[in-house]
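Heads up, one of the protein chains got dropped from this complex, but the rest are sitting where they should.
As written, the chain order gives the labels A, B and C, with residue 1 at the start of each chain.
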């Protein structure tokens, strides 16, 4: 298929994108460091930035305020009943952190961080996760070399992995079926059940309920 | 198909409709008079009713006010370039008149006429069309016998009636094609053309334009 | 690519939002979920609405509005844009207080609540619905300056309901039963006679359109759909079905919805919407703005079944080339056709011509007028012509 792709006659729709146009939007970064702009940031500079622009949601130690995401800790929890998946405990590559912060954080002001600020705050999140020391300076040159604890933790989709067969009769032993009911009261059902005390069906409605 | 219809086992959904329930809604009337309730109304009584409840839209002579429907006249116009299709000139059966008035007129108060009032006003519309005399009394018994002028004017669908073939080449002589343009200015096009004075796209908007 | 075709920056475009800049909407948060529990189109799409031609009717209560076909894609018409046609306005019906009575020549006269009807096995079908007056303003000459008005009394939805056959089976039709009267609960008590044969074939008693319950304008809570037949027979706000041994000849099948020919005789019970088609791009609302590659696109449909072929003419019907059908090709449903070509400023007399599975070929305007005259009002399915000017503007013309 890729042969015919380049061989075919273009229809002539759209126009060439200029290098300048592309540069402004081409913000993605890969594990091998491709896409990282020149720049740098220290854990120390990162701390100040983090405290002022991140900690209100993610907590001073990356512990997460209320239901906002936890960013640090959780080592060796991936096999527990309630794992804590964080940058440190779960993420395979440091590039993802830089890329994500630069494209999406802080939540309410995406794309407001400069390149150097992104290096700094990324360094600080790595520091919160004990991945770098407090005197570390993150740069275009060293980011791809950072080894994340869970870098070997992933494997490519190998489904179907849970085979069933189209059995029609005696597919289970009736006496071995165990039926577990619903934990009640935590989903909005007021629109079809009159007898329950349940959450509202939107965040706004739930908030005004609780106020 | 009709055999299997009555043979099949009912699913048991819904319930028997009572005779009373059906009677209240069973308002339809057919050319043979089936469905006509007992009752009567004279042209004379019809005139009073018509003047008070119908003439404001349809005109005292059934001539139609503004764009409201014309109810009378139009004889021998069906082959003209602009035919006038009325109860008298076009409708094949008198039953249709009774049925329609009883189900739908007067426009803003449907089902407000009594049975006798419907006979009377129907008689009057027939009178306006010179189909009955001024001393006529329309009844359950005589309505089906009224002969409408255009009763032979209809034939059952015989399409396809306008054969074309899938010609691909030289299907017409280019020098014989005549192209006729659009009568401009009478459709709402203001939403995609800036250069025109056109009607609005709703009755309300058009009315406020004209006011 | 494309030296000829630049990104046309209209005067109103704020270049701050163009690359390399980060647009304003990318630098802030948008609204959250359930902000609209029932969503609506973008405010930038406010021109995509139903429209009417006010002078067509005395007022809006018994009138028609048209679907903006030029802005629609695929074959589904979104519910908010399905054309409107009714004779006494849209009633607001409480579904708990709505009833359907099925009586007449049946073994068991029945009455159903909406809950009852929804207990029957349901069927869902994608079918077009078209007013037989669609295009009818153009029998004597071209006067509608937009696709929305030449062909917009046309929509296509996925309808869900009970096959009327199943309800008739439940009531048990007597052998004498040959026709059915369907009646609405609106002020017009709209009524039509439908042959039993159709009712046993594919008529649906419908309560949902495009997944959700019927819209008020389309008959909420209950309507008939007679697939492929003139829209008027698909009685909305359906409250009663009576089985009889002959048709009723009501106002909507005598005074209206009969087709007057030049000789003064009129065709009655002209139910089927014969094969028809129209080019939706380009069209008056969507002129050609750039030279080069162009996809000529349009809709074809037939009340007799599948569309089999659509041909395109660029020269007013002298020569024709086959178009491709694309997407789903379903019986009695809108069907998309397409032809890719190039436009370099030449003038076109653009036409589409549909053929359906019966071999019926959509007629020319001349053929139709020869047989039917110009007073027929209904069922004008002749080949339609758009004139494409050298500047790409498109106008409605007729070729005679």
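Basically, contacts are C-beta pairs under 8 Å (C-beta built on N, C-alpha and C of every residue); 3 or more make two chains touch, one makes a residue touch a chain.
From a predicted model like this one, the values you see are computed outputs, not experimental measurements.
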Touch partners of the unshown chain, restricted to the chains that are shown, please. A, B, C
Considering the entire assembly, which residues of chain B contact the chain that has been omitted? 10-17, 20-25, 107-112, 201-204
Can you name the residues of chain A that touch the chain not displayed here? 1-2, 4-6, 8, 10-11, 13-17, 21-22, 25-32, 34, 66-68, 78-79, 81, 83, 85, 87, 90-93, 95-96, 99-100, 103-104, 107, 110-111, 153-174, 177-184, 186-189, 191-192, 198-207
For chain C, residues touching the missing partner are 1, 5, 7-8, 10, 12-14, 17-19, 23, 25-45, 48-52, 59-61, 63-65, 71-82, 84-86, 88-99, 101, 108, 110-113, 115-116, 119-126, 158-160, 170-171, 185-187, 189, 207-208, 210-217, 220-221, 237, 239, 289-290, 293-295, 297, 326-328, 336, 338, 340
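Everything below uses one rule, namely that only the chains that are shown with their structure count from here on.
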Centre distance in Å when chain B and chain C are each reduced to the mean of their C-alpha atoms: 23
Distance-wise, how many Å sit between the C-alpha centres of chain A and chain C, to the nearest whole number? 46
Please list all residues of chain C that touch 2 or more other chains. none
Multi-partner residues of chain B (at least 2 other chains): none
